[in-house]
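A single protein chain has been omitted from the complex, and every remaining protein chain is retained in its original position.
Labels A, B and C are assigned to the chains in the order they are written; within every chain, residues are numbered from 1.
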Amino acid sequence: LTVGFSQVGSESGWRTTFSESVKAEAERRGIDLKFSDAQQKQENQIKAIRSFIAQGVDAIVVAPVVETGWKPVFMEAKRARIPIVIVDRNVDLKNDSLYVTRIAPDFTEEGKKAANWLMNATAGKCNIVELQGTVGSSAAIGRMEGFNSVIANYPEAKIVRSQTAEFTRAKGKEVMESILKAEGGGESICALWSHNDEMALGAIQAIKEAGLKPGKDIHVVSVDAVDDIFKALAAGEVSATVEMSPHMGGPAFDVIEEYLKTKKKFDKWIVMDGKVFTTENYQQEYKARFVNQ
Amino acid sequence: MQSLSISPHLRRFIWPVLGLIFLLAVNLIIAPEFFQLEIKDGRIYGSLIDVLNRAAPVALLAIGMTLVIATGGVDLSVGSVMAIAGAVSASLIVAGVDSMVLVVGAGLTAGVLAGLVNGFLVGYFGIQPIVATLILMVAGRGIAQLINAGQIVTFSHEGFAYLGVGYFLGLPFPVVLVVVAFLLFQLLMRRTALGLFVESVGANSGASYYIGINDKMIKLMVYAVSGLCAALAGMIAAADIGGSDANNAGLWLELDAILAVVIGGASLMGGRFSIALSIIGALIIQTLTITIILSGVPPKFNLMIKAAVIIAILLLQSPQLHRQLSRFSLSLSRSSAARG
Amino acid sequence: MINRKFLPLYVTCSLFLALFLAGSVQFDNFFTLRVFVNLFTDNAFLIIAAVGMTFVILSGGIDLSVGSVIALTGVVVSVLLENYQWHPLAAFAVVLVGGTVFGAAMGAIIHFYKLQPFIVTLAGMFFARGLSTIISEESVPITHEFYDDVSMFGFELPGNAWLDASTIISIVVLVAAIIIANYTRFGGRVYALGGDAQSAGLMGVPIARTTISVYAFNSCLAALAGIVFSFYTFSGYSLAAVGVELDAIAAVVIGGTLLTGGYGYVVGTLFGVLIMGVVQTYISFDGTLSSWWTKIVIGVLLFCFIALQRILVAPGAKTR
């Protein structure tokens, strides 16, 4: 069985873990995996899918860079009778017969979970600083939307500052540093809501350098649940993180193997549900990640 | 014609410095606390210090880039070299190496090696600078990721962290490093003939050849210096966040560095250079970034603001605009004199 | 006897063939018309953008705004189509004219204020991308039937290959560009400007007009590339085509054009694009490289090409 896998890129540690897990899963199952890194460019991804089709692979797994623009190349795959499974992000297609299924988390839901946790923890009274992901990315848009939809119900919760830190740790630190200064040293800020863990990890350092205690003086909530954030949870510097599992390879291959055998119809969205890890419930996962290795 | 009293050398500083002052003044309006400086446990603390501190990596890159540009070249690989140096240091620390000399030395060596590769390709192999360094720009980030196996390698090492978050005489250590690097290269370029040779290679490589200047050697040297500066910047960036992020460290910073040099008034065709002006350029860029953050404008306007400010600052420096303006004000005063 | 002048061109061309053959020996299904035609289909927008870039570089300038103009074009077209129900052709007219004006403005700033192209177009790059994020942060899908019709249009070639509209457009642009570069006065002026702007001015070349036209022409082609790109992705997205300017510059330079201006050929650029495309195809056929090895391999292959080009072309050609 030959499967082509078109990955977004390697822009974060989370993404690399995702790629590696898909590769490991393919090896375990004896699948011949054609891996292609698109370096965050949709055009590269379309090129890769075209060349998978030209090579005559049995199935294609795509982790799309953006939601739109897949119709022509998916049609081409369909003409060549190659099934497509989408993982991670969504695709925007009217004709959902072009792909078998989509295995992905729900960004809006993640934003909601983060907001719900925060509103519970602060009883709905909170001045929030938001660190956005890359402007225009679907993760940033979805998480922002979900989060805002929840806090809209709490009149005493509001976002006082919002700025992009491009999903990176270094930017997270730099932006937080300035925001703290602009907000009078950060005394008035009750929480930091970060669209991913990396930015949160950077921001924590800025908070510490400003003489405040992250997690105590300022709640820190983010999304992803990467390894480093567990260390921060253990140190009490982060309040909560919403899990977004990178292990989507297994379910994707399950679907492909079954589809190739039975051609059965799948639900168009298999949601990868994520837990919310907090300073209370992180221990088990922490052990699973660090002690076993 | 009578304004010739200031030396031409100083005259070049006027507009970039005015641009910087203008931006700072904007901050005064949008965030009055911008100029507050306090001393907290022996450290100076405030937004102005942040500007200096955050500008440090780009300022370091700009020092090396200034020399490269003065020879008529350009170094696109500095961002990737930052990532490599950070990755090398981080992985050494994680592997249990404790000696600062080894860790920092290895990072710097990696940078110089990368620079030498670029310099060799440009100087001795005759490949156009933009392509020669494009190779390392693409491959270098791959190498950095290879070293880190694609992950963000986090570490904790007191000594190394000092590079990024330490304070020396109340100033953030990165700022001190920039000052040291500036003084070092300023001395090297202006108290020896190196600066003259660098300019001559950039101004007219044919003529340099006839004088017997070893242009290949000069090119090799400037790219090596650029690699060295990039490595230092990369280690600062890694030390700052306590981790080496091979994917994002220094991403697109080559453009900022080039921008800094050009805002400082250097020509990309080579020739005259001024390290001090390039550093002012770096400060302008960083002030702008912090201004945007402080202003609270939605992030989607960031790029537009950046574009507008760059064009404004460049136009401010353009003698052609000065001439137009003076002609315009002349005709204004004439017409008002006629009316009055 | 072959003309020495065209030696770099021959070398580039044979290097492309060599890599294509190497791929064919190594992988099944590589040596097919389909893979070859895909090189054009997948890179049609890049060919168009790189052709425009060739002119800019020949004139001694550079344009970093290309990728952003492509993105802006896509966003404007998709918003006009989806939110305002315009007909695509009307939207195309708007973006082509808009692109031309944008380029002309950059050219005018470069010329009249004696600013460096690198920086002016860098600001242009920020401007165009900034404008597209302001217009729409989210990616806007295009659903107009016109797009479906055009994407259905094309010619069946043997071996499952498909010659589509974008490929045809890119080839037409290429041929037109070759004629403009080598058989019109405008082309001559562009080469003149790149050779020595001061001398060109003294010889009566209208510097202002030529500079402005070159940037206008390039941005117009970038807008056309943006339209082709919108057919490629059926959407407009403010983060699309990031870094395409670097790909275009690399293609131009690999194609043998000197960045200092004045020397090079438009056809070379085509081979530059094809070489980069075949490297990518090669890597995805291989399919075992991790993300970072992909980058390293691209870098190494790029190096090999340029080194080979230097070594093969060097004898006789002076470095200075």
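Here is the rule we go by: a contact is a pair of C-beta atoms (placed from the backbone, for glycine too) under 8 Å apart; a residue touches a chain by one contact, two chains touch by 3 or more.
In this section, contacts and distances are computed from a predicted model.
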Options "Probable glycine dehydrogenase (decarboxylating) subunit 2", "ABC transporter related", "ATP-binding cassette domain-containing protein" or "Monovalent cation/H+ antiporter subunit D": UniProt name of the undisplayed chain: "ABC transporter related"
Neighbouring displayed chains - absent chain, whole complex: B, C
Touch criterion as defined above, residue of C:26, C:184 or C:288 at the omitted chain: C:184
Among B:109, B:186 or B:204, the residue in touch with the chain that has been omitted: B:204
Chain B, residues in touch with the chain not shown (by the definition above): 1, 4, 7-8, 191-194, 196-197, 199-200, 203-204, 206-214, 267, 271-272
Touching residues on chain C - with respect to the absent chain: 179, 182-185, 188-189, 191-192, 194-196, 198-208, 262-263
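We take it that only the chains that are shown with their structure count from here on.
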Overall pattern in which the protein chains touch one another (line/ring/star/complete/other): complete
Furthest chain, CA centroid comparison against chain C: A
Centroid spacing, where centroids are CA-atom means, of chain A and chain C in whole angstrom: 33
CA centroid of chain B to CA centroid of chain C, Å: 29
Where chain B touches two or more other chains at once, by residue number: 145, 150, 300, 302
Chain A: positions in contact with at least two other chains: 10, 16, 19, 135-136
Chain B-touching residues of chain C, taken from the complex the two chains share: 109, 112-116, 118-120, 122-127, 129-131, 133-134, 137, 246, 249-250, 253-254, 258-260, 290-300, 302-303, 306-307, 310, 314, 319-320
Interfacial residue positions of chain B with respect to chain C in the complex: 125-132, 134-136, 138-146, 150, 205-206, 209, 246, 255, 258-259, 262-263, 267-268, 300-308, 310-311, 314-315, 318-321
In the complex with chain B, residue positions of chain A that touch it: 10-13, 16-17, 19-20, 132, 135-136, 161-164, 166, 168-171, 173-175, 177-179, 181-182, 184, 198, 201-202, 205, 209, 211, 228, 231
